[in-house]
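Selected chains only, in their assembly positions.
Each chain gets a letter, A and B, in the order it is written, and its residues are counted from 1.
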Amino acid sequence: MDYTVLDQSADFFFYFHAAHTAHQQVVAEHLEINQPDTQWRVESSPQRGQRGLRLHASQGPLHVSYTATIEIQHHMANPALVSEVSVFDLPLEVLHYMYPSRYCQSDRLANFANAMFGHLPMGYMRAQAICDWVHHHVEFRSNSSIGTTAAVDTLVERVGVCRDFAHLMIALCRASNLPARFVSGTDYGADPALGPPDFHAYVEVYLSHRWYLFDPSGTATPMGLMRLATGRDAADVAFATIFGRVTSVQPHIQVTAHQDAANSWVLPTYTAMALSTSTTDS
Amino acid sequence: MDYTVLDQSADFFFYFHAAHTAHQQVVAEHLEINQPDTQWRVESSPQRGQRGLRLHASQGPLHVSYTATIEIQHHMANPALVSEVSVFDLPLEVLHYMYPSRYCQSDRLANFANAMFGHLPMGYMRAQAICDWVHHHVEFRSNSSIGTTAAVDTLVERVGVCRDFAHLMIALCRASNLPARFVSGTDYGADPALGPPDFHAYVEVYLSHRWYLFDPSGTATPMGLMRLATGRDAADVAFATIFGRVTSVQPHIQVTAHQDAANSWVLPTYTAMALSTSTTDS
């Protein structure tokens, strides 16, 4: 990542560290910052394992690079056996993901969600039906949305990028009484026609007391998704929040899959199984 | 209609006169205003036959009553023979009804309209399909919208009153390259369960070089609709636009169907025919 700080200083808050959770082990990582006397610290969110880098940079060029080797262990389940959790039994911290948020105005979608998904049998397949609906009714088009675009805009305009697909799916899930949240990550396995590897946005829905992964944009391989940060929507997990006047260039991202000598690692592939890498408290 | 003007004076602009057009004859009418020295005048819009009452009222109570006997002659056509007019052949004054307006943001609905209605055969039935879609996907509920509610809100929230149904149908028609406009009128034949007779909002779509009637809310009998004013959307034809501080009560409306001795008049009924009471220049 390359920035130029225009004034005397600027503050950055980054979420580009790989989250370190029970299911996502950070085997090795390396952070490099070109300004030797920059103040910085990495802070972990105890509940969600995500790690934010806070950085107070001085005027001039700022170059930050981060590399990590991570190992993801998926919990896999038969979709037919993954069920919804009744409202009464939802953990308190999960209940928060039922409320509307900046880019997921579920409070406006109750009638729509009920008409479209209210009659479906409860369970994983209902979340999958919402995911499929979003995937089939929104067109993926680069640069078709702006920073303030939210779920209702995407529902109206039917075009967006991965973040918009995620916001619309989350809003529809919440309006259907399914707790749902936003995950930022990287898009291993994305269609090369969409360009070089990039940050990605995907969705987790709370079912059978776990968070299950969904990729409504359909542009990545779900098994290849690597978690950076988790929140209610994009407002919570911006890759970079900047306080001060700064110019920037597009960050450079590279994602490679490794397989060890013993072939004991599994390369990400498409699977019909329900995938999860998070329980309530990991 | 009963108002109380709070300050020294207030200006009113009313559209409650029955429009006087080639298809809608005003057989008799009577206007009564309680303030004897009020300045007022009735003005006709030459193109559309609607008549506005402008009134400069003094402080105190203002009572206005209007009665009219009108005769409507419908042009009826076989829906299968009513066709769309190519963009190149649309009259200039009709082209205006293709543009987005305050409450009909058709510019945001191109993808949606194309996905839903773009594949249908062109003609009256495509407009009817849009009308039916709106009717079946929006719930009629009194007091469920506010003055600033527009078509995209109704598309998102799926609830509204007759004006919201009309705005959404108009926006979807325009986004489908079908010129469409808003008509204010009265709702003869409305379900008595919805309350006493009321002002009504319905839609006209330009097909086969005429404007054809549609009632997306489905609450009135289309043959019984009586035209007050015609515009791009509700912003153009508000029943009362008031300049000044005024209190008001709900206007009292009564609509009765007459049949003459010779039985030569036809009572409004439901019909499968396409109905029109307006050509481009009437």
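Assume a contact is a pair of C-beta atoms (placed from the backbone, for glycine too) under 8 Å apart; a residue touches a chain by one contact, two chains touch by 3 or more.
The model shown is predicted, which means the values in this text are computed figures rather than measured ones.
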Complete-assembly copy number [criterion: all chains share one sequence; 2 shown]: 4
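Just so it is clear, only the chains that are shown with their structure count from here on.
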Mean-CA-position distance for subunit B and subunit A (Å): 47
Residues of subunit B defined as touching subunit A within the complex: 108-109, 111-112, 115, 137, 139, 152, 155-159
